[in-house]
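Would you mind keeping the following structure in view while I ask a few things?
Shown here: the complex without one of its protein chains, the others still in place.
For reference, chains read A and B in written order, and residue numbers begin at 1 within each chain.
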Amino acid sequence: MSMRRLWGKLLLYGVVAAISLWVLVPLVLIGLASFTPREEIYRWPKPFLPSRFSTETMSFFLGAHGVLPSTLNSIWVALLTIGFTLAIGAPAGYALARFVFRGREAFRLGILITKMFPIPLLAIPLIVTFIKWGIYDTLLGVAFIHTAMALPFAVLITTSIFVGVPRDLEESAMTLGCSRLGAFLRVVLPLALPGLAAAAMFTFVVSWNEVFAAAILTLSNRTLPAQILTSLEVSPVYFKFAGGFFMILPALIFMFFMRRYLLQMWGVAAER
Amino acid sequence: MAQIKLDKVRKTFGKVVAVRDIELLIEDREFLVLLGPSGCGKTTTLRCIAGLERVDSGRVYIGERDVTDLPPAKRGIAMVFQSYAVFPHMTVAKNIAFGLRMQHVPKEQIKKAVQEVAELLQIEELLDRYPAQLSGGQRQRVAVARAIVMKPEVLLMDEPLSNLDALLRLQMRAELKRLHKEIKATTVYVTHDQVEALSLGERIAVMKDGEIVQHDTPLRVYDEPANVFVGGFIGTPPMNFLRAQVQLGQDGAMLNVGDFQLEPPGELEALLRERADQEVIVGVRAENIEVELEPTPEGVRSQVLVVEPLGAQQLLTVQVGEDVLKVATRADVAIEPGQAIWLKFSPEKIRLFDEQTGDALQPEPGRDGS
Partner (left out) sequence: MNPLRRLLGTDTLLPYWLLLPSVAYLVVFFVLPLSQAFLLAFRTDDGQLTLKFFERMVNDAKFKDALKYTFLLTVIVVPIQLATALVIALLVNTGFRGSRLFLYLCAIPLGISDLAAGLVWYSIFTGRGYLNSVLYSLGIIDKPFHFLSYENIPWMFGAIVAAEHWRATAIVLVILIAGLQMISKDYLEAAEVLGAGRLKKLWYVVLPLLKPSLQAALIIRTIFAFEVFAVVIALAGDLIPVLASESYWWYALYRNLHVAAAYGVLLMALSITVTWGYLRFLRTREEVRGLA
């Protein structure tokens, strides 16, 4: 291999390594920080590896006031959001994937325009609306706005999922005696399931991570991010470390499972 | 009784008229081929019969029933798709059984029927496999099996062989012909391959731009094309076309093509007399031109440009005056490019077409078209 090519490869792998470290190291650090025993949290200078791994910090965090309930709340909200989003968005995705109809482009455009709505613009007025409807400070309310935020993505993602199931499979089922709905349930759905599962996990992550609306629309029924945010000023360092790590955890797990669909989904969702 | 009748069926997509008010009658148990170039509307017509497309106007009848408003499931049809559409998440057996399950046929009967049809198509060992493990040819058989296990009145096939390699295609063609005798369903077969059409069809409907231009037996479509398009589309190589001028002499009408003259078929004499000094199009097939290596008085001198050995024949590209013709001749005669040969045209093998419309000139005076 020529010198030039060798340098080229070195450069390539060097850059790759540098970027990889840039991404990984902070994650590793917060992981380490969360499993450092309490005394060492405040130690300075901080060694990279704690003298021993301890779950004290995490358990203190989990036992801290409001953490466990808010975690449960986050899970509830995320599950509700998934349910609403798929129930409302999947049919729309199917319609966009299979039919050509007037207004199709307008709908698509509408979906894209929703990206320009900043969260404060949506969340603040909803305070008034939710109070009127009696769902202010409820998990349902938060799920509603999370669904609104996830819906555009979900429609785009499910569209591409259904496009990936060839139309003639459905038509074939229809010539064999199925109604349109029957063909959908027996042929399309089983084949779309992996994609829909990925879409569900994506929605979970979006809902789990959302901070602004959750903080604004809840008072006593906070989700985890809202809880952590509102206690930032007074929370001790260990709380911040463990909280950060705990928030990242489900996302990391889901990202691992979704990795195949990752690019397809995010790329599709974010593109025009 | 599964006669199929299309009564002024029209289907438009946006501004494009895919199927233009066509009328078609397919007899019970007939094997009809819808043949034409891409975009001619043959697949759309098939899908209208299937119910996968809603017609914009006109009626579709299967048997005695008006099925125009019925969904595919209720029309008594079975269909083989070009992509086979074999369900990837089911085994071969489950695929074949699918339609019967939809009809709530008892399990035992299903099992028997699936086994029978699998044997018919020689795929019994594949019953427990998944489509992903099968070759294209095997998947195609599964698609066919799935359709015929339904014992349909009408079997629709959309270019089922086009994704197979040449050898497999040949095999499957013979098999489909054999199957048709066994299953006795009215079959409508869409293809753009005219060789397939000629080999499989009991009758062929040639389509162009959404209309049926000729509906006849393969022999007649080949020998008596209704217009220039059909003549040029059917046959390998396509029909040769020359421009000629009608000249009336003492012996009757003659056709002037450049430097030489052709004698037209006797039955068209009367017609040609009315077209004195007008131009007509002469069509003649490559295999209907005789080749003489020595100069003959009735022969037309031509120069060989290209010689293509095709195994059983040779295909010559020859220049006659300003025209270039394809001529087919025996393989055991040695012919070189640049050589001069003499061509003989016999009047019964010549076809004449109207120079403006391209329609074939027919013996009865005053009537054009097929």
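Going forward, contacts are C-beta pairs under 8 Å (C-beta built on N, C-alpha and C of every residue); 3 or more make two chains touch, one makes a residue touch a chain.
Source: prediction; values computed, not measured.
The missing chain lies against chain A, touching residues 12-13, 15-16, 19-20, 22-24, 26-27, 29-30, 33, 41-48, 87-89, 91-92, 94-96, 98-99, 101, 103-104, 107, 110-111, 114-129, 144-145, 147-148, 151-152, 155, 180, 205, 208-212, 215-216, 225, 228-230, 232-233, 237, 240-241, 243-244, 247-248, 251-252, 254-255, 259, 262-263, 266-268, 270-272.
Everything that follows uses one rule, which is that only the chains that are shown with their structure count from here on.
For the pair chain A and chain B, the distance between mean C-alpha positions equals 56 Å. The touching residues of chain A, when paired with chain B in their complex, are 166, 168-169, 171-180, 182, 187, 190-191. Every residue of chain B that touches chain A in the complex is listed here, in rising order: 50-52, 71-73, 77-79, 81-83, 85, 87-89, 98-99, 102-103, 146, 150, 156.
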